[in-house]
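Got a structure for you, questions after.
Up next, chain A:
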Amino acid sequence: MSDSPIASVERGVALRLEGVRRVFDNQLVVIDDFNLSIDAGEFLAVLGPSGCGKSTLLRMIAGLSPPDAGRIVTDPPVFQTAFVFQDAHLLPWRSVLDNAALPLELMGVAREERYSKTHAALKQVGLEDAEARYPSQLSGGMRMRVSLARALVTEPRLLLMDEPFAALDEITRFHLEVQLRELWKLRGMTVIFVTHSISEAAFLANRAIVLARRKGNIKLDRKLELPVERSNSLRSDPRLGEEMNRLMSAMEEE
Partner candidate 1 sequence: MTRRCFCAACAAGTLFASCGKPASNQKTLRLALNWKPDPQFGGFYAAPYRKQGLDVEILPGGAGTPTVQMIGAGSAEFGIVSADELVVARARGNDVVALFAVFQNCPQGIMAHASRHLTSVGDVVKEGTLAIQRGLPYARILEKKYGFDHVKVVPSPGGDISAFLRDEKFAQQCFVMSEPLQARHAGAEVTVFPVADIGYNPYTTVLATSSAQLKSDPKSAAAMVAAVREGWRAYLNDPESTNKKMHDLNPSMDAAAFAEVAEAQKPFIECAQLGAMTAERWTTLIGQLKDLGDIPRAMPAQDCFRVL
Partner candidate 2 sequence: MLKKLLPPLIPFVVVTLTLEWMVRAGVVAGYLVPAPSAVFRALLDNRDELAAAMAKTSAGALVGFALSTLSGIVIAVLLSSSRVIQKSFYPYAVFFQTVPIIAIAPLLVIWFGYGMKTVIASAFIVSIFPVIANTLQGLLSTDPALRDLFRLYGASSTVTLVKLRFPAALPQILTGLRVASGLAVIGAIVGEFIGGAGLGSVVDVARTQQRVDKVFAAVLLASVLGLGLFGLINLISTVTLRRWHASEQETI
C-alpha cells in the first residue's frame, strides 16, 4: 500500500525486480542479484556513489537495455514511461513548444491534440510564455523545465529521473524540487529518482534506497518519516535532518 495522497493504483505502476543482473563487456558485473519491489505511485529515491549502477538500473527499468539475468515484472504490463536526463537534451533546432511536444509527435498524435496537451504541460511547469523561444535562449533551469514538461506530456505512469537537477544552481533546484513534488501529488505516477544528493533524496521521496559501491546491493531501504506536504520550510525541519543522517551513515558505511 503506497502512502501517496491520491488513489494512484490506476495512475502509477507497480514494479518488481527479481534477481536482476547486468554485466558490461562480459567482465564487469555492474548489478548482481538485485531484488526490489516498488508500489504504484511511489516516489522512490535511489542513492549511491558514482559507478554503483544507479543509471544502469534506471535504463533497464526503462527498457533501454535488457538485463542479462533475472526479470522485471510490472503491473500493468504495458504503460507509458518517461525519462528525464541530467542534461535537458533538448533538440536545439526546435522551439520550446515543439520540444515539449516531441513524444506525442513520435507517437503519432494529431496536431491539435498534441499542441493542446503540450500547452497544458508547459503551463504546469510555468513556461507558457516561453513557447516560441529556442533552447539557446533559455537558462539551464528553464531548459530542465522544458525537459520535465516533455516528460509529462504523455501523462506517463512511470517517471524515471537520472540526476536531473544536478547541474543547476541551488535556488533553481529547490524551486524545481517543490514543483516536481507538486506534479507528483497531482498526477500520482510512480517516480524513480536517482540522485547523488542526500538532501534532495530526503526532501523529494517517500522512500529511499541506498546502493552499495559494487554490484548494486541495497544497503538501506527506508520509508522516510516525513509529512506528505513538502515545502521549502521543511528544509530547516529537524526531521529532515534526522532522515538525512540515516541516509548518510548508510552511504558512508562500507
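Selection rule, in plain terms: all candidates are chains of the complex that A comes from, given by their letters.
In the analysis below, a contact is a pair of C-beta atoms (placed from the backbone, for glycine too) under 8 Å apart; a residue touches a chain by one contact, two chains touch by 3 or more; residues count from 1.
Predicted, not measured: the structure shown is a model, and the values here were computed from it.
Looking at this complex, which candidate touches chain A: 1 or 2?
Selected candidate: 2.
Residues of chain A touching candidate 2 in their complex?
Those residues of chain A that touch candidate 2 are 59, 62-64, 81-83, 85, 87, 89, 91-93, 102-103, 105-107, 134-136, 154.
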